[in-house]
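Only a portion of the chains appears, each positioned as in the full assembly.
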């Protein structure tokens, strides 16, 4: 499930970008150190393989729907965590640029949810630890299924948290969770089953392919753990700061606890700056619209004019609508002029 | 399957558009990437009920599309098709947020509808900007721009390989899936067993291809690093481009352009 | 009315990116006929074949099999009637063993037990590959893969056998074997190839495609004698008709 730009606040987006960029930098550095120049083409074509795999479906018995591979865990088993992470990240990047799947700002979130979680978290810390050196069939089934499920659940959870922390969607956290987690339970089961089946196939056909991921040194246990701690702190910092800036974003859980008292103190950095700008100009600041929040934030809203929100709302609404129409006309006009002048510029050659 | 296949065709199409030769095409990719990033950050930094202030931002993609002589209809259709997730989540807003924020005559508009509309507009803006960037620059150039903006080289290399072999493998996968389809009738035979085995075969062949590619690369002096790409110039035009757009975005972020215009107009029309 | 088993009628296909791969293709194939479709790289041969079992649908025009047009409603029927052997057998062999691969189609058609076994055995026997039944496809040689790919299709007893460049990548012996095999089939056959010598041996009739249109359609020998036509379509006489390079005849 791809996170989308339109649901993100810049703070959450930027925090996740920082985390993912850190992961990519770390992964690349590790890879360079490994000095296996076979990896570059291999990762490239395996990324292509992920695309190809997504073109192919299988029908899930009894449901009438179909599923396909997502691939994070499978790649980690084949390539080891760093290479698998970079491969998934590159696939997501292509999707962001060409298919606008997600979007550029959401890329950070998506790389985290779909790449980091399965390859850098679940694989080294769960799969590798549990699977042992010579697993029996039953153990392999159990561990693979569990890992795939875990990765999917964590991914879905992150989508929910990121959305909630951004506060663009009004979907309450509990409802959203109830929606996302069961869906991803099914997706996780499918992922586990496919990963298991493909790994068994490879074990029969080319067992030597399965040795790379489990090669000694391929599991950067401590590094991963440390970087995840850093990530967690970063994210938690970003989220909590944002939560205090924008109580509406987490109103169902943080309720009105943060209130007006903490509002002005935590406004720092990009998010704070933009939020401040937003306060200055916004016509429908949410703390005015949500009656319960009005008393607490009266001082904060003093900068903006409307006291009787309906009246002002009406006036600004009319202005907004008229303005929108005019803007659209202007934009279209500009495009028209640009195109004309462009054609004129090319015409002499043609 | 159809969606990925269509996506690949789009990819080829966007790539061909990037081969165009207009002033905006010729700009250093870094300038375009930077301007687009500023644009996206500004757009998503608006509050959830903001709508009219977003509209002026369309000036950016629209101008670039016009100046780059990109097929507007095609890009618009693409924008309309994507981001189902954002829309799906956004459509919940009217259900949960029923506070009436605006009265238009007898029509009450709730916060939910307002924020939903806002999500739709944001989606259109961010998606249009991303696609325009790609169509004006091409993926390879974007990659190189990102490298020069600090992306690790190993990752860039990986992206370039992926981009090159996407088509080859997608076609291979497409043919294999078609072969299975031809011999399975309806839903019969398209289950997990044949799926996993098919993927396994595909994976084996992918692996062999990687081995051959590696051989080809070694044969041409590959030593684990890619030679540096030719340098573009971040000149006055690039600086002007980035500064102009960033300034415009920040102004539009600070002042609701649409509403100011509207007040101007309605001010004269009592 | 007519005894045509396959009719291609003013077929036109445009790929989504705007490439007009087929512009106006019309010909028909009778029961038991062997037809070769030849043409330069990119002439549209593979595109044409993909229409025969409804993998691609026409932009305009029609493909009819036994008088019923191929469309979404009767895809299953078309796929049973037309057996397609792909350009690259690797695309076609996707099950863990040869036996399972050949059994895949009939099983989906509902065959089980002894009936299934007989069907698979018969198909393998027809391509001389019974000894390969237990092997994994990725361990086969090029020629073996090709023969198994044909068996996977034969096991569904199609009425028309369609093959895209069947001799590609085969050594001379395997090629000769395949030619023998093809001559023995009493199916209607449609074959594309750049191996015009094989065409000369296997097909009595040849259709020449050039840039998405039929440039010629007639007895193979007649077509191969028309040097001007061949040159125009980026083709040349089969090598065996070109005179001996040693004695220079």
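Letters A, B and C mark the chains in the order given here, with residues in each chain numbered from 1 onward.
What we mean here is this: a contact is a pair of C-beta atoms (placed from the backbone, for glycine too) under 8 Å apart; a residue touches a chain by one contact, two chains touch by 3 or more.
These numbers come from a predicted model, not from an experiment.
Trainee: Please count each kind of protein chain across the complete complex and record the totals against the labels shown.
Mentor: Beyond the single copies shown, the full file gives A x1, B x1, C x2.
Just so we're on the same page, only the chains that are shown with their structure count from here on.
Trainee: What topology does the chain touch graph have (line, ring, star, complete, other)?
Mentor: The chain contacts form a complete graph, every chain touching every other.
Trainee: Find the most central chain, measuring centrality by the gap between its CA centroid and the centroid of all protein CA atoms shown.
Mentor: Here the chain at the core of the arrangement is B.
Trainee: If you tally contacting C-beta pairs, which pair wins, B-C or A-B?
Mentor: A-B
Trainee: From the mean C-alpha coordinate of chain A to that of chain C, what's the distance rounded to whole Å?
Mentor: 47
Trainee: Compute the distance, rounded to whole Å, between the mean C-alpha positions of chain B and chain C.
Mentor: 41
Trainee: Rounded to the nearest whole Å, what is the centre-to-centre distance of chain A and chain B, using the mean of the C-alpha atoms as each centre?
Mentor: 15
Trainee: Could you list the positions in chain C whose residues touch two or more of the other chains?
Mentor: Within chain C, residues 96, 138 contact more than one other chain.
Trainee: Could you list the positions in chain B whose residues touch two or more of the other chains?
Mentor: Residues 172, 176, 180, 194, 197-198, 200, 204 of chain B each touch two or more of the other chains.
Trainee: Under the stated contact criterion, what part of chain C meets chain B in this complex?
Mentor: That would be residues 15-17, 53, 55, 76, 79-80, 84, 86, 88, 90-96, 104-105, 107-109, 137-138, 152, 156 of chain C.
Trainee: Where on chain A does chain B make contact in their complex?
Mentor: Its residues touching chain B are 1-10, 13-14, 24-25, 27-29, 31-32, 35, 37-38, 40-49, 51-59, 61, 66, 69, 78, 86-87, 89-91, 93-94, 96-101, 103-105, 163, 167-172, 175-176, 193-194, 197-198, 200-202, 205-206, 209, 248, 270, 274-275, 277-278, 280-286, 289-291, 309-310, 313-314, 316-324, 326-328, 330-332, 334-336, 338-339, 342.
Trainee: Quick check: in the complex, which residue numbers of chain A touch chain C?
Mentor: Residues in contact with chain C: 201, 204-205.
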